[in-house]
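All protein chains but one are shown in place.
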Amino acid sequence: MLSNTCPSLTVSSLAAVRGETRLFSDLSFVLEPGQLLFIQGGNGCGKTSLLYILAGLRLAETGTVAWGGTDITQLGKQFHQQLCFVGHQNGVKAELTVWENIQGFQSLKTGKAGDIQACIDTLGLAGYEDSLAYQLSSGQQRRLALSRLLFSSQPLWILDEPFTSLDKGSVRFFESLLVAHSQQGGMVILTSHQALDLSGSEAVHLELEKAA
Amino acid sequence: MDAVMYMIRRELLLAFRQRAELVNALLFYSFIVVLFPLAIGANAKLIATVAPAIIWVAALLSVLLSIDRTFRSDFEDGTLEQLILSDHPLSLLVLGKILAHWLVSGVPLLVLTPLLTLFLGLDAGSSKVLMLTLLLGTPVLSAAGAIGVALTVGLRRGGILLALLVLPMYIPVLLFATVMVAHAKAGAPVAADLSMLIAFLILAITLAPLPTAAALKVSVS
Partner (left out) sequence: MKFPFMPFLHRISSPPRFYRMACRWIPRLGWTGLIFMLVGLVWGLGFAPPDYQQGNAFRIMYIHVPSAWLSLFIYTVMAVSAVIAFVWRIKLAEVMIIANAPIGATFTFLALVTGSIWGKPMWGTYWVWDPRLTFELILLFQYFGVIALYTAITDRRVGARAAAILAMVGIVTVPIVHYSVVWWSSLHQGSSFKTLDNPAIAWSMLVPLLIMFIGTNLFYLAVVFLRSRNELLLREKQTAWVGEILDKGV
């Protein structure tokens, strides 16, 4: 089980505007612990914007996101400590080695104590410990970025297209990781263009439509 | 404090891996210093008189050039998002980056300066005072520069805009530093100038991380 009991995430009448275009408006839903929200939609319909707003990285035009009843813009750091975010970009430093990158992830976010070597083996990166990250393939870099999840003790995971450029085996591994996290009472919010096998978890689908 | 130390360690490691960049910045600094005597011509007395100004303008420009890289690569590879969402206050991480930037670009500049003042024919007394102003002033340049970089990091072509935003903040430091060297040379008391520079240093290190952190959050969104 997760160390802290996870409150629910309440989104009420959220609207986002990018430049002059309205991406979505009046979006409301509640996500309970143990649920997995799978956001789908075509390019440019505001999936990434929505994730940014849910993570508290971007301000909504109108509407609120509340964590356990309190607006996340007021919670600030308190909310961020409950959140593990892997964005569209990996957040991997190209000039640091695999090992140093993972050390860096752990310094920025306190999580479960874990052995870096075991983590590298699980990721299938054994033998690359001392390789600089830019020497890895894009799929390997993505795996390195997702290694944050292996140590994460945060109840809320927000993942933007986590499975791009991953091979089949890795996709299956991370799928099962997401399912396990939600079964333990965590929450997952993710976007993906791929069809995913998330059986065993309580998956909620959200289809964003391109605003007219 | 852990957060500050982590950022400093990481930045130093990254700077070490890209040491060519570091050398380039120092070469740039020396080149600007060399350009002035070439432009002024064989007038040793004049060159020695304007030497502190030359050194300061060169230092200012080379810091402006190197500061742009502090947050840009973090922005491009997505590390900035992770820094914002980390467990530590962003302003502390920013403070770490500012200190690391000073260690990586300010300190080598300080080490190189005595050689350049010799080359410009500056007397030993003024040279010492100049070094003191640089020691107090270059961290201010790093800190104030960070605000400008944080504001422009999301823009594809931020370079010239960065100069427009940051140079006005640099002018007070430049003024007090060069005035202090001139006062020392003339035998006038320098306590007032010195305390102004120290005040700038304290204010910049304590306050600059706050607007920088706020600006980074705006730039990411």
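Letters A and B mark the chains as written, and numbering starts fresh at 1 in each.
To be clear about the criterion, a contact is a pair of C-beta atoms (placed from the backbone, for glycine too) under 8 Å apart; a residue touches a chain by one contact, two chains touch by 3 or more.
Quick caveat: nothing in here was measured; it's all calculated off a predicted structure.
J.: Just name the one of B:89, B:114 or B:154 that touches the chain not displayed here.
T.: Residue touching the chain left out of view: B:154.
J.: On chain B, where is the contact patch with the chain that was removed from view?
T.: Chain B touches the chain not shown through residues 147, 151-152, 154-155, 158, 161, 164-165, 167-169, 171-172, 175, 211, 214-215, 218-219, 221.
J.: State which residues belonging to chain A touch the missing partner chain.
T.: 17-20, 22, 59, 61
Operating definition for what follows: only the chains that are shown with their structure count from here on.
J.: In angstrom, rounded to a whole number, how far apart do the mean CA points of chain A and chain B lie?
T.: Chain centres of chain A and chain B, defined by C-alpha means, are spaced 37 Å apart.
J.: Could you list, by residue number, the parts of chain B that touch chain A in their complex?
T.: Within the complex, chain B contacts chain A at residues 2-3, 6, 10, 13-14, 17-18, 73, 76-79, 81-89, 217, 220-221.
J.: Quick one: which bits of chain A touch chain B in the complex? Just the residue numbers, please.
T.: Its residues touching chain B are 52, 55-59, 77, 80-81, 83, 85, 87-96, 100, 104-105, 107-110, 132.
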